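Quick one: the structure is below, and I'll ask about it shortly.
Every protein chain of the complex appears in place save one, which is left out.
Letters A and B mark the chains in the order given here, with residues in each chain numbered from 1 onward.
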Amino acid sequence: MIAQAATNATPSLHLLLVLLSAALTENILLTRFLGMCPFLSVSKEFRSAFGMGLAVLFVVTCTCLLNYALYTGVLVPLSHYGVPAESLKLILFIVVIAAFVQLMEMVIERISIRLYFALGIFLPLITVNCAILGASLFMVTNVTGKGYGAARVLLYGFGTGLGWFIAIMLMAGIRRRLRTAKVPPGLEGPGITLIVTGIMAMAFVIFQGMIKI
Amino acid sequence: MPDLPTTSVPPRRALLDQFWKENPIFRQVLGICSALAVTNLVFNTTLMCLGLIWTTTMAGLTVSLLRNAMPRRIRIMVQILIVAVYVIVVDIVFKVRFYQTHSQIAAYVGLIVTNCIVLGRLEAFASKNRPLAAMADGFGAGLGYSAILMFVAVVREILGFGTLLKYTAWEVQVVGPGGLVDGALGALGLAGAMDSAGLQWRNWTIMVMPPGAFFVLAVAVWLARSHALRRENARREQDDRQAEQAKEEPA
Partner (left out) sequence: MKLNVNNPAYVIVFAAVVSAVFTAAIMTLHAVTRPIVERNERLAMQRALVDVFALNDGRALEDEAAAVLYADHIRQVEREIVDPRTGHTFNVPPGRGDRHAHRTYKAMVSDAGGDGQRLLGYAFPIWGTGFWARIEGYLAVSGDLKTSLGVVFIRHAETPGLGGRITEREWRSQFAGLDVTAPTPPGRVIYIGGQGAGAMRQGRRVDAITGATGTSRAVETFLRRRIAEFRRAMAAGEGR
């Protein structure tokens, strides 16, 4: 039913569905496996999970927009002159992401030293977060050339970050409970976290096919 | 700011250390992101591992060659750029040689760029060591990582499809009708034992889907960790025993 609604949706409903599909039915972490490294290590503490989740949310939204602008504004026109846009987009995206995070680090350092120290270790970790690069790469195939342009990309990026945020918050909550559980010695740490992630991924399978844009 | 020093670790030591002792997957389970998605088929995983080993080795070499010329501030970005270049080479080679498989794994090959292991090794080792050692270190890291991925892939494909190397010319049926298991049972004189017991192989579809990868990887980590813990305990007991003997000696 929702799938049917998607096809006849008004633009605003359509955009809402883009958001929901990016966050839930195609969750960048639980359905597409991306962003696992920081997910596994940072979800140990509730507070750091929250900070990391918000940071990722912010970065992925901005970089998706930036990359979309650069891809359609620079690479695609250039491709008419023989420049291989498909091969070079990887370099473009990753450089933009690294530069953006570097910039963010400098800005935060200027604005608030406290925030800088609180986020300290995360910022370099964000650059290597597969989810952020993955979001930009999937954005090119799923979102471009379909109309709605920047609004759709914005919501797609935000939805992706939101999905990652939801996943890491869920995991942080579960791991907190696990602290008082009796885990077999070999499974402590990464082992049990992976099993929990697998169960969460199974739960998210429910959402598959619910929304099809 | 002083230049980063060059330490001298012999290449063979570097490779062995990376592969076994410090195998990142066993200890830290980092960098599994991009690769897990392709592990439901052994052939796809093999290609992915080859691409990864090529990338870690060549990126290690390149970063090491440039280590004295690289400015501090843009160090990370340049390392990422170097990795991206080698990944693109892999992507192009796959498009040329393995056209069919390429579209299935293309997205995930691209994500080798953000692989924590690759970048971690470059930062920790290649930027501080000589080219040959850095190359060996990269090769060893890639190899260790590939070992884990192949383990996951073999388990996932056998349980999920019942075959090995499906969709290739070397496809082998392992479980299910006409498979290796049946052949083995026949050789032992137990042909038809499964049927008469009412057992029939059904593919575990969960193994083909994302959750399956997490479960198999958890089991792999469990096995490795338990083994490591047992070794540690044994060593500790040995140390304790030696300490006690030393105490009793003078008496």
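The definition used in the following text is that a residue touches a chain if its C-beta (ideal position, glycine included) is under 8 Å from a C-beta of that chain, and two chains touch if they have at least 3 such contacts.
Source: prediction; values computed, not measured.
Asker: Under the definition given at the start, what are the shown partners of the omitted chain?
Answerer: Result for the missing chain's touching partners among shown chains: A, B.
Asker: Given that one chain is not shown, which residue among B:Asn44, B:Thr114 or B:Gln173 touches it?
Answerer: Candidates B:Asn44, B:Thr114 or B:Gln173; residue touching the omitted chain: B:Asn44.
Asker: Out of B:Ala106, B:Met194 or B:Leu223, which touches the unshown chain?
Answerer: Among B:Ala106, B:Met194 or B:Leu223, only B:Ala106 touches the chain that is not shown.
Asker: With respect to the chain omitted from the figure, which of B:Gly160, B:Gly176 or B:Pro211 is a touching residue?
Answerer: Here the residue in touch with the unshown chain is B:Gly160.
Asker: Need a quick check: the contact residues on chain A for the chain that isn't drawn.
Answerer: 3, 7, 32, 83-84, 87-88, 91, 138, 141-142, 208-209, 212-213
Asker: Taking the full complex into account, what residues of chain B touch the chain not shown?
Answerer: Contacting residues on chain B, toward the hidden partner: 1, 3, 40-41, 44, 66, 68-74, 77-78, 81-82, 85, 88-89, 92, 95-96, 99, 103-104, 106-107, 160-161, 166-167, 205, 208-209.
Convention: only the chains that are shown with their structure count from here on.
Asker: With chain centres taken as the means of their Cα atoms, state the distance from chain A to chain B in Å.
Answerer: 24
Asker: Which stretch or stretches of chain A touch chain B in the complex?
Answerer: Listed in rising order, the residues of chain A that touch chain B are 30-37, 40-41, 87-88, 90-91, 94-95, 98-99, 102, 124, 127-134, 137-138, 184-188, 190-192, 194-195, 197-199, 201-202, 205.
Asker: Which of the residues in chain B end up touching chain A in this complex?
Answerer: Listed in rising order, the residues of chain B that touch chain A are 28-34, 36-37, 76-77, 80-81, 84-85, 87-88, 91-92, 107, 110-111, 113-116, 119, 206, 209-215, 217-218, 221-223, 225-226, 229.
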